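After this line comes subunit A, so read on.
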Amino acid sequence: APTAGKPAADTTGDVPDKPAKAVSLNILDVAGDLQLTQGMIDEFVKQHSDVISKVTYSKAPAPELSGKIKAQQNANRVDIDLVLTGTDGLSAGTQQGLWNELLPKYADRLPGMKDYLPPAQKMQELAGNSGVTVTYYPSGPLLEYLPAKVAKPPANADELLAYAKANKGKVMYARPSNSGPGRTFLMGLPYILGDKDPKDPINGWDKTWAYLKELNQYVDYYPSGTADTMKALANGSSNIIVSTTGWDINPRVLGTVPKEAAITTLKGFHWVTDAHYAVVPKGVSTDKQAAILQLLQFMLTPEQQAKAYDKGYFYPGPAIKGVELSQAPQESQDAIKDFGRAEYDKLIADNPTEVPLDAKSLVAAFDKWDREVGGSKVKSS
Partner candidate 1 sequence: MSTTTSSGPANSGPANSGPANSGPAGSGPAGSGPAGSGLAGSGQALNWRHRLAERGVDRRLWLLLPATVFVLVLFIYPFLYGLSLSFQPMNGGGVLANYSKFFSDAYQRDTIATTLKIALPAALLNVLAAVPIAFRMRGRFRGKRLMTTLLVVPITLGTVLTAQGLLNFLGPTGWFNRVLMGLHLTEGPVRLTNNYWGVFFSLIITGFPFAFLLVLSYLSGIDPTLERAAATLGASRSQRFRRITLPLLAPGLATTFLLTFVLAFSVFPSAVLVGNPAGSTRVISLAAYQAAYEQYDYSYASAIAMIMGAVELVVVAIVLVWRARLYTGSTGGKG
Partner candidate 2 sequence: MSGFDQLRLEGVGRRFGTADALADLDLTIERGEFIALLGPSGCGKSTALNCLAGLLPLTAGSIWQDDQRIDTLPPEKRGFGMVFQNYALFPHLTVRDNIAFGLRMRRLPKDEVRRRTEAAIEMVRLAEHASKLPGQLSGGQQQRVAIARATVLEPSLVLMDEPLSNLDAKLRLEMRTEIRRLHQSLGLTTVYVTHDQEEALSMADRLVVMRLGRVQQIGTPEEVHTKPATWHVADFMGYRNLLPVSATRVEGDAVTVPLGETTVNGVAQGEMNAGDEVVAAVRPEDVRLGSADVAGLKGRIEVVEYQGRELAVEVALPDGVRLHARTDRKVEPGEQVAITITPGRLLVYPSGDPADRPAAELATAGLAV
């Protein structure tokens, strides 16, 4: 029933250490992060039922999120207490001033943040003052292929181009704006090709754009989701696709891609990292904020972070230092033993990491890609 008469709780004042009485939280996940963190949250509720009595989860795609929160805030009736999001949703909200500033105000309540892995720390800096990094992974860009079909995988950008030329339609990546691996590939290329300014897609990516346009001649089409590229790889209509650590391991666990698929990297590649954040919309009561802060700190402890290994979904996953696979749940350990790759440890250790483009530049890059690479297909076909 409508609750028009509900007295508005305090939303802007000081946040107490502990809520006056146990609160119930609505958590909205737009990044698929619950896959990694729901276990942590449930654990917290179990242990601290005096703080959080109940959690309801809902999931939604990211783009529409800010509209919804905006509508709620305009009406002074925010019912989403915690949002788990990727960089895109985070910065979209920041741009529109949707989020509460948690830092540095409450930094002391989140001591776990001091233990971030260095690249996770960089991701945290990207997040500004509203988001708290909860999970992290180095992402890609990786190339994935079936050894049975590709005897000698390309080792550098030129070889990839040559392979694509020789095997028309057999190299595939998804439309960057619809695909994590696709955008990682896009953002990773400037490093591989040695472009002028890898952070400026409009003016600094001459080589990248030239390369993509040339590659485009040998690409049949760009699916609108990573899953389609995985399927193409699995059913043989494609030989080489772009990927990330998570997209390499998890689909093989799930069985959408044959277990024997292999990965390789292009010479000179940098990891373009990725992370998930927790943010609190403005308009959430101080009581709930208190509970959330406690929850976040709980999530940043090593025991809990180990759950982020999952089944390689966000491999490795933990954002803080010193979390070992052996701490992870058994199921998780088994999956990664079977489908994980020993070479990842070395690749992660040996290659530089870069933060992804900020939201604005990324959108500009997507737009340019759509216009000049993806869109040009119309004219040519």
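The rule we apply is simple: a contact is a pair of C-beta atoms (placed from the backbone, for glycine too) under 8 Å apart; a residue touches a chain by one contact, two chains touch by 3 or more; residues count from 1.
Quick note on selection: all candidates are chains of the complex that A comes from, given by their letters.
If you're wondering where the values come from, they're calculated on a predicted model, not measured in any experiment.
Participant: Which single candidate from 1 or 2 touches subunit A in this complex?
Facilitator: Looking at which candidate touches subunit A, I get 1.
Participant: Per the contact definition, I'd like the list of subunit A residues that touch candidate 1 in the complex.
Facilitator: Where subunit A meets candidate 1, its residues are 63-64, 66-67, 92, 95-96, 175, 177-178, 220-225, 228, 231-232, 235-237, 363, 366-367, 369-371, 373-378, 381.
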